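Below: one structure, written as structure tokens.
A single protein chain has been omitted; all remaining protein chains appear in their positions.
For reference, chains read A and B in written order, and residue numbers begin at 1 within each chain.
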Amino acid sequence: MARATSTQRRWVVTIVAWSVGLLIFFPIFWTILTSFKTEAEAIASPPSLFAFEWTLENYGEVQERSNYFRHFMNSVVISLGSTLLGLIIAVPAAWAMAFSPTPRTKDVLMWMLSTKMLPPVGVLIPIYLMFRDTGLLDTRTGLVIVLTLINLPIIVWMLYTYFKEIPGEILEASRMDGASLRDEIIHVLTPMAVPGIASTLLLNVILSWNEAFWTLNLTAAKAAPLTAFIASYSSPEGLFYAKLSAASTMAIAPILIMGWFSQKQLVRGLTFGAVK
Amino acid sequence: MSTRQTRTAARLMMSPAVILLLGWMIIPLSMTIYFSFLRYNLLMPGTEEWAGLMNYRFFLTDPAFFSAMGNTLLLVGGVLTITVIGGIALGLLLDQPFFGQGIVRILVIAPFFVMPTVSALVWKNMFMNPVNGLFAHAAKLLGMQPYDFLAVSPLFSIILIVAWQWLPFSTLILLTALQSLDSEQKEASEMDGAGPVSQFIHIVLPHLSRAITVVILIQTIFLLSIFAEILVTTNGGPGYASTNITYLVYAQSLLQFDVGGGSAGGIVAVILANIVAIFLMRMIGKNLEV
Partner (left out) sequence: MGSISLKQVSKVFGDTTVIPGLDLQIEEGEFVVFVGPSGCGKSTLLRLIAGLEDVSGGVVEINGQDATRIAPAKRGLAMVFQSYALYPHMSVRKNIGFPLKMAKMDKAEIDKKVEGAASVLNLTDYLDRRPGQLSGGQRQRVAIGRAIVRDPAAFLFDEPLSNLDAALRVNMRLEISELHQQLKTTMIYVTHDQVEAMTMADKIVVLQAGRIEQVGSPLDLYHKPRNRFVAGFIGSPKMNFIEGAEAAKHDAAVTGVRPEHLSLSKTEGTWQGTVGVAEHLGSDTFLHLTVDGIGGMTARTSGEFDVHHGDRVYLTPRADRIYRFAADGNAIA
């Protein structure tokens, strides 16, 4: 039976793959497109693909009406804050587990991972009540604390896997060379681990930015990040598709770009090594 | 390679992380357990009293619980089916050589990076809305009546939305696993006379079985806690048609202010998740070399 030539086959696959890809991406594409339409255009039937009057008015209106910028900054502060705090706590822990393992290290690591599997509803009430009573409700600080805790296992895990790839002998050599622990971490470990730390940072900023349980339940007007802000479009008044699209585009654009760079980290960070 | 000095240092360096996570686990969880044995409603503060297992009895015999339980299983099962089958198919597709692989990968991965509230609202309004959504427009074009997705099949619609979000995750993982399959194995089977279907069943699928199991376990843990998509589209309704356990607990706790009942529900959710977690931890443990 004759075999299709490899170029023919390539083209068939190309067409199928691109069709599937575009189909999957379509909702995002449509959102971005709609953000440039007028509200009337946005609900027009039949919907127009490119032949409409492009406008930037939605972007302006979203910012005016609802101080979009503040929510954007909330997202930035909360994501970066929780990730950086997590890194500070996790780097020493990951160092200890990677370079000074004991028979209990594996158990501790697995236990840490298991804390990520706790359903948030299981602790929703106490956290809510504690935050209410300590004035942490609707504050950026409160959210940074919670998000740090829920992402700490992943940050430790990812750093651990990256540190394991650094040959232990190099750290021993630095010890022989007279480096104190501080010297060892600052002059030798960190420069070598920079790519790993950057990858971990990237993935965690993404996870925090998109977190949609605690950010929805623990914030109101002041500290609401973009996840919560967008949720306010669930019961709007009047025509709003174009504005929703504009708000959404602005909310997801940074992460889509960051996500492009972090595919490998995604597999590493979220499968906990069970898939190589 | 450790000495007394490095071991002492190591113990110190691990303590912040360990203490914080220990605290995070123990303190709120024990509070939830404690509350679950109280009759405690936020609207009537100061009237808390010990209620034994009453909250659990009410929660577990409430018809809402059965709906929620069923919905949770349907939700998880539905999303898993779509993402695993779709993930395998997409993985197989993307594993082939073709033009523009890099870009198609980005297109396929993108939904995972969209925040849940955005994707839910976009789907709800711009696609599923029976008046202005694209599906409605398409129906009218074909001369059919538009289908009110979220009102008529709320759970199914949510399954669709969540599956769209998680498909990239399973695709990425299954694709990674596929790419680790030694092409020589496939070639050897071809020499032995196996056609593409046999190859798939006897070589590819067994190789993927591990990755598929991991995908199922990890996704299940996260899917049990689906929340934002429900909140933003149907609020669990109509009635309890699209309420899962997570949403039910949320509703009882923060909407009805029933701290006692909500806590009992929360513990039930924790137990459910633990069952899955045990299997997942076993798989992780097998692969983890320290």
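Following the convention adopted for this analysis, a residue touches a chain if its C-beta (ideal position, glycine included) is under 8 Å from a C-beta of that chain, and two chains touch if they have at least 3 such contacts.
Because the structure is predicted, anything quoted here is derived from the model rather than measured.
Contact with the chain that does not appear here is found for just one residue of A:24, A:43, A:144 or A:188, A:188.
Contacts to the hidden chain, counted on chain B, fall at residues 1-5. Residues touching the missing chain, restricted to chain A, are 103, 167, 169-170, 172-180, 183, 187-188, 191-192 (touch as defined at the top).
The rule we apply is simple: only the chains that are shown with their structure count from here on.
For chain A in complex with chain B, the touching residues are 9-11, 13-14, 16-18, 20-22, 24-25, 27-28, 30-31, 34, 42-43, 45-47, 89-90, 92-93, 95-97, 99-102, 105-106, 108-115, 117-130, 149, 152-153, 156, 168, 172, 181, 206, 209-210, 212-213, 216-217, 226-228, 230-231, 233-234, 240-241, 244-245, 248, 251-252, 255-256, 258-260, 263, 266-267, 270-276.
By the touch criterion stated above, chain B contacts chain A in their complex at residues 1-2, 6-7, 9-14, 16-18, 20-21, 24-25, 27-29, 31-32, 35, 90, 93-94, 96-101, 103-119, 121-127, 131-132, 134, 136-137, 140-141, 164, 167-169, 172-173, 176-177, 180, 210-211, 214, 218, 221, 224-225, 227-228, 231-233, 245-246, 249-250, 253-254, 259, 262-263, 265-267, 269-270, 272-274, 276-277, 280-281, 283-285, 287-288, 290.
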